[in-house]
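With one protein chain withheld, the remaining protein chains of the complex are depicted in position.
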Amino acid sequence: MLDLITLIALWAVALFLIYSKREIWIRRLPALDFIEESVGRAAEMGQPVLAQGFGSGSSGIQSSIAPQIVAALSVLGHVARICARHGTQIVALMSSESVIPVADEALRTAYRLEGKLEEYEARKEEMMPWTPNQANKVSAINALRPAAHILIGAFWHESVQVAEAASAVGAVQIGGTGRLYQIPFFAAICDMNLIGEEIYAVGAYISRTPQMLASIATTDYFKLISFVLIILGTLLATVGMSGSLDALFKW
Amino acid sequence: MSSSRTYKRQIPLALTFIVGIVVSLDWFIKWDPLQTFTTTLLNFQIVMVAFMMGFAGVNLVYLHSKRIQRNMSENKLYDALLSAVLLACLLIWIVVGVGMGMNSDTYKWLFNTFNQSLSATAYAATLFYLASATYRVLRIRSAETGILLLVGAITICANIPLFTAYFPILGTILVWISDGLVKYSYRAITIGVGLGGILMGVRTLLAMETGYLGATEE
Partner (left out) sequence: MATKKHFLENIPIGLYFLLIIGAMCYIQLYPLGLPIPVTEMTKATYRAVENLNEGDIILVDQGYGAGTIASHEPGFVVIFKHAMRKGLKLVICSTSVEGPLLLDSAMNKIKPESRGYEYGRDWLHVGYVAGGEPAYAAILQDFTSTFTMDFEGTSLSGMPLAQELAAPTFEKIAMVYVQSAGGDVCEGWIRQSAVRYDIPMIQQPLEMMVPTILPYFPVNCQGIMNGGIGAAEYESFSGLPGEAVKLSDMLSMGGLVVLIFLILGNIGWFIRPKGGN
């Protein structure tokens, strides 16, 4: 019962903030600001931009990591527009078949908005190769030699291999994932990072629409509530009264 | 134009909302007809995912066929040969798998001889990339990187039976790091990621997040 009430409360607060049209400020995310710079670097060097993070195998847009893939697709659309504007090649490595049509639509829209749809139609197979496992990805990196490598989305054990392979060819890398066990690898290897739920702020950061910003603010309010509950639970457990909080959560 | 917009955006958005609400309600409300309907929807989804794999195979054939054409015209014979080998392997696997079945001796021989060995090798390569990254990146440049290095070194030592057999204190330190630091910091990040995911779901159901339909038009 408590989880249902929490979910309804979350919806209510989100809707209130979204439709209240309040001015909401979110802090800078240096990693996202760096994207334009890295694409510019790729344009100067005449090398492509590589994007990854669109799921893996059966973990596609239908799976529990769909929010991360949607965030990755937002980044892809944003990066694709910048690349189309600069005339830089962008390649998005697809690992999950369910994401291919969605990524196709994202890239097509980005190129159409920049007035370069014909360019996309002529080269779209090259822009979205299907690379289901890490060996394919590493060989794609070695063949393409990207100048910028955007690793925002969902990653598995291939994260180390692809990040290190791109590092070896001299690419600047922006990493970000909500999959916790890959965060340390990106933190060690990539030049800029987004940690955990920062990748969900990408859509809001790029579009700056009030609704998106309000949903980010809602997340923060609920994190604050979680923080208060954690402190309360710690204090109650210290005095030996954690049973009452357990009973509340099991209700 | 408007009928195209209806079927490309409005219908998928409506379906997303209905299915999302039904499946979410099933978690909270124990009602047999709802549970049966949800189970049916989930089974539909399993079937759709299986079909998507076929779609990926078609994409692969299309992509590499075009590559062979392009590479042959540009005289890049080696690249064309690699794509041809891929298509030949795909054909062999399909013929053997569909024709003889996955339980046939031929299919199992192909799998054990090629796929299993190559997959294990590719996966094992992770060790070398990790080792290379560790050697190249982990330097004591500052207090933070020093702590990172120290914890990393303790973790490596504690996961090596050679050290823990003679220095059991390493196991105790690792347990303290895991249970005292890692577990609780990961719980905090998990809470944040979970909340972010829920709000992403709310945005998707309310048609604010349309990334899965392609980029938002401006």
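Quick notes on this structure:
Think of it as A and B in the order they're written, each chain with its own count starting at 1.
Methods note: contacts are C-beta pairs under 8 Å (C-beta built on N, C-alpha and C of every residue); 3 or more make two chains touch, one makes a residue touch a chain.
Fair warning: this is a prediction, and the values are worked out from it, not measured in the lab.
Residues 23, 27, 35, 38-39, 41-43, 45-46, 49-50, 53, 102-103, 108, 111, 115-120, 122-124, 127-128, 131-132, 134-136, 138-141, 149, 152-153, 156-157, 159-165, 168, 171, 175, 178-179, 182-184, 186-187, 190 of subunit B touch the missing chain (whole complex, contact as defined above). Although one chain is hidden here, its contacts on subunit A can still be listed: residues 56-59, 62-65, 156-157, 179-181.
The rule we apply is simple: only the chains that are shown with their structure count from here on.
Subunit A and subunit B have Cα centroids lying 14 Å from one another.
By the touch rule above, subunit B contacts subunit A in their complex via residues 24, 28, 45, 48-49, 52-53, 55-56, 59-60, 62-63, 66, 118-119, 122-123, 125-126, 129-130, 132-133, 136-138, 148, 186, 189-193, 195-204, 206, 208-209, 211-218. Taken in their complex, subunit A has these residues touching subunit B: 3-4, 7, 10-11, 14-15, 18, 58, 60-62, 66-67, 70-71, 73-74, 77, 97-98, 100, 102, 104-106, 108-110, 113, 125, 129-130, 132-135, 138, 157-158, 160-161, 163-165, 167, 178, 180, 183, 185, 188-189, 195-197, 199-201, 203, 207, 209, 211-212, 215-216, 218-219, 222-223, 226.
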